[in-house]
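Yeah, one chain of the complex is gone here, protein chain that is, but the others are all in their spots.
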Amino acid sequence: MKMLKSIGLLAVLMLTSVFASAETISPLEETMFSSGKMLVVMAVAAVILIGIFVYLVILDRKIKRLENEAEANN
Amino acid sequence: MLNRIFFLIRHEARLEFRQQHTLVGIGLFALSTVYLCYQAFESLEDEITWNALLWVIVLFTAFSAVGKSFQTQERGIRLYLYYTIKPQEYILAKVFYNSFLMMLLGLVAFGSYALFLGSTPIDGKELSFILGLLGGCFGFATLLTLISAIASQSETGIGLTAVLGLPIAIPLIILINNYNKQIIAGLPLEENLINLSFLLVLSIAIGVLSYLLFPYLWRD
Partner (left out) sequence: MLKNWWKVLAFLLLLYVIAASFLVKLGPGLIAVDNTSFQPGQNECIIVGYNTHFDAGQAPEVYFAHDSTYMCGAVEEVIAHDRIRVSLDLPERVKSSVFNVYVRNTRDGTTMLPNAIYLEGVELDANAEGYCTPPVGKNLRLAFEIPFQPVIFETIRNLMFHVPMWFTMFFIMLIGFISSIKYLNKPKREFDLRAEAANRVGITFAVLGLITGSIWARFTWGSWWVNDPQLNGALVTFLIYVGYLVLRAGIDDEQKRARVAAVFNIFAYVILFILLMILPRFSEGLHPGKGGNPGFNSYDLDSSLRAIFYPAVLGWILLGYWIYRLRLRMNRLELKLYYDEDA
């Protein structure tokens, strides 16, 4: 029973990636493929959130600079 | 209008041939690049490398030939043209002239390439390959004519043509590459026309855009 499960799991890992053969499953892939590749979704959402925040921070700093210059002018 | 375009093309050609050093320089550039590749590779067995190398040479020949097409003008001539002709006629003449020039240079590059590195990948398919070569040269020439007109407005100089032109040249290269791969694989021309016709459509779209947009650049 337990062996069956591990065989099944191996099959899942092997077949989740069409191009990667059984030997080329890296530790990274093993992590990302677990729980139906849900981690990939998390990674993508995180990248977008981080990207937008970084952009806003840059914008914020530029506005700060403008404010400072406006103050210096007055 | 056609008369004036022909006049302009003749004028461009005469200018180019009078200052022979530019044209000869570009021919020399193509030839020495080919010879350099010959020295580096001796002979090319791999079809894909053969094709890729040829197109890199053609592309860079295009950049050095067409990329400077708005930079060499003297101010006096420019002013004279500005007051005597319409910008649309001028850009069309430029596009046509550059296409002819580029096709000529493409053939020269291909000829010397085939001479030094052989043409085994396309043996028996030379005609359809040359058709693709001419199509590609036409595409590069139309694209780079407008791009060099834009780049000449900037003070950064000639490097900008590459920065602006190379990204837009990528789709052209992809289409030509698909076409050539299928030619090399032995697909008959009729089944391979889709890539060539897309290349043509894209080139003509670029030409139409040049016609519409150039008047706004021609204002100094």
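Letters A and B mark the chains as written, and numbering starts fresh at 1 in each.
Note that a residue touches a chain if its C-beta (ideal position, glycine included) is under 8 Å from a C-beta of that chain, and two chains touch if they have at least 3 such contacts.
The model shown is predicted, which means the values in this text are computed figures rather than measured ones.
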Where the missing chain touches chain B, by residue: 146, 150-151, 153-156, 160, 163-164, 166-168, 170-171, 174, 178, 194, 198, 201-202, 205-206, 209, 213, 216-217, 219
Hidden partner chain, residues of chain A it touches: 1, 4-5, 7-8, 10-12, 14-20, 29, 32-33, 35-38, 40-41, 43-45, 47-48, 51-52, 55-56, 59, 62-63, 66, 69-70, 73
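In this text, only the chains that are shown with their structure count from here on.
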Distance between the centres, which are taken as Cα means, of chain B and chain A, whole angstrom: 42
